[in-house]
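Complex shown without one protein chain; remaining protein chains in place.
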Amino acid sequence: MTKKNSSLSFYIMAGLLLVLVPISLYLVFNWVPPIKASNPTEQTAQRIFYYHVASAWNGFFAFFVVFLASIMYLWKKERKWENIAVASAEVGTLFMTIVLITGPIWAKPTWGIWWTWDARLTSSLVLWLIYVAYLFLRRYLPDGTRRANLSAVVGIIGFVDVPLVWYSIRWWETQHPSAVLAGGKKGSLAPEMLFTLLFCVGVFTILYFLLMQRRIEIAKLEDSINKQYKEWETLS
Amino acid sequence: MSVIWAIIRKDFQMEFRTKDSVTAMWIFSLLIFVIFNFTFEVSRLLMLQISPGLLWVAFIFSGMLGLNRSFQVEKENGNLRSLALTPADPGLIYFGKFFSTTLFTLIFEALIFPLFIIFYDIHLSLLTLWIIPIAILGTIGFTSLGTILSAVAIHTKQQQILLSLLLWPMITPIIIWSVKTTGDVLAGDLSTAFQPVIIRMIVFDVIFTTISYLLFEYVVQE
Partner (left out) sequence: MIEQVPAVITAEKLRKEFGRVVALRGVSFQVPASTFFTIFGRNGAGKSTLLSIISGMAAASSGVIRVFGEDPAARTQRHRLSVISHESFLYDNLTALENLEFYGKLYSVQDLKERTHHVLRQVGLHHRRFDLVRTFSRGMLQRLTIARAILHNPDLFLLDEPFTGLDQHATEMLIGLLETLKAQGKTILLTTHDLHIGLRLSDQYMILERQQVVETGSASGLTEDALREKYFSLISSGEAGQ
């Protein structure tokens, strides 16, 4: 029963993405008018912005899910919540990695440098480091309640830190005028740009849920293999 | 309350038995200043600009050493486990360890600071006294997280590396604010941002000591 439901939701999400991803590509590369920029490379590079922001939004959302699932785990002590937390941490780290890769790709043609200690990129890097540390912690511990407890604690503390990191780095940027570079992202968005952006965010959010669903399925499979292994071991 | 006090007392009794390690840590921070002098060959003016950062790097490095030591003794003979087996509230055990590492780090910072004044030719004024509350707030931010994360990392074999991985990114905000306010004080000119930043530091400290107090119970469970 549950198996059927989960594969149904998978097919629905996969089907949606099959249609929506090409549309988003069309919107980003054909439909939305180019920005006013001095050279064409910069105009093209700017289009990565839609995926960049969509990934960032999902990264944050994923870490929020880690936070909620960690609280639920400590409260209910159910394996389910541990599985959700770790799945979301992995998927969130993936999205944050996309943010960190697309950022420089965009920065190079726009500002002529790969990396800039711009507030958004820097915060993303720090957040990425926090969740990589979370995943490392899990690698260093054997499966069991202790690992679940410790990673839940780090999942909670880490997320409480997220807005503080974000806010402090933004503030820090304003204190260092040299780090602030004009261009691209800033300024208000044209209606077409806003629509395309929201569309991409929506598509990526579906992608997030699809990846989550897959990752949780894997965790469940692992658990059921372990269960069968234990039953087999008891018999022999 | 007596639990917190007992832990602080015990940690201090032990630290004073191993005075040589305190000396070693002091020499270590001396080394940081010496090395920095060679790695950044900059003008005096620039040096003044980066010196608040240097000071906090020295503070944090010795704080890391202090944290590792403080939890090494709890690991050696299974002591953290035995603390968790007592009727004492785990939250109070957290506060005990938190206060003792904070006090130690602060004492240490007080020893480092004169070195800093001498090496970087800092001009002293009444304003320089602000460094005391800043050091306290910054250190609490660092040790409040450091204490609970040390207790997390202690359960793995890669204790020290894991502590650094977890702690460094999480303390970014408090480091940014500490360095900025220290810069203001050393420049002898408090900017308009000074007061709000101090308040933010207090908020950060309150948030993380409270959360850690609440969560410590889950860290000592098996």
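All chains are identified by letter, namely A and B, in their written order; residue positions are counted from 1 within each chain.
Here is the rule we go by: a residue touches a chain if its C-beta (ideal position, glycine included) is under 8 Å from a C-beta of that chain, and two chains touch if they have at least 3 such contacts.
Bear in mind the structure is a predicted one, so any value in this text is a computation, not a measurement.
Visitor: By the document's own contact criterion, which visible chains does the hidden chain reach in the full complex?
Guide: Its contacts among the visible chains are A, B.
Visitor: Among the options A:Lys76, A:Arg139 or A:Lys230, which residue touches the chain absent from this view?
Guide: If we include the chain that is not displayed, A:Lys230 is the one touching it.
Visitor: Taking the full complex into account, find the residue in B:Ser2, B:Thr39 or B:Thr192 that is in contact with the omitted chain.
Guide: Only one listed residue reaches the unshown chain, and that is B:Ser2.
Visitor: Out of B:Leu30, B:Val57, B:Val73 or B:Leu115, point to the residue that touches the absent chain in the complete complex.
Guide: B:Val73
Visitor: Check each of B:Ser82, B:Ser125, B:Ser191 or B:Thr210 against the chain that is not shown and name the one that touches it.
Guide: The one listed residue touching the chain not shown is B:Ser82.
Visitor: Under the stated touch rule, tell me which residues of subunit A contact the chain that is not displayed.
Guide: 77, 142-145, 226, 229-230, 233-234
Visitor: List every residue of subunit B that touches the chain not included in the displayed model.
Guide: Counting over the whole complex, subunit B touches the hidden chain at residues 2-3, 5-7, 9-10, 13-14, 17-18, 73, 76-79, 81-88, 221-222.
As a convention for this text, only the chains that are shown with their structure count from here on.
Visitor: Determine the centre-to-centre distance between subunit A and subunit B, using the mean Cα coordinates as centres, and give it in whole Å.
Guide: Once rounded, the distance between the two centres reads 32 Å.
Visitor: Touching residues of subunit B toward subunit A in the complex: what are they?
Guide: Residues 145, 148-149, 152-153, 155-158, 162, 165-166, 168-170, 172-173, 176-177, 180, 193, 200, 204, 207-208, 211-212, 215, 218-219, 221-222 of subunit B touch subunit A in their complex.
Visitor: Note which residues of subunit A are touching subunit B in the complex, please.
Guide: 74, 126-127, 129-130, 132-134, 136-137, 140-141, 145-146, 149-150, 152-154, 156-158, 160-161, 164-165, 167-169, 171-172, 175
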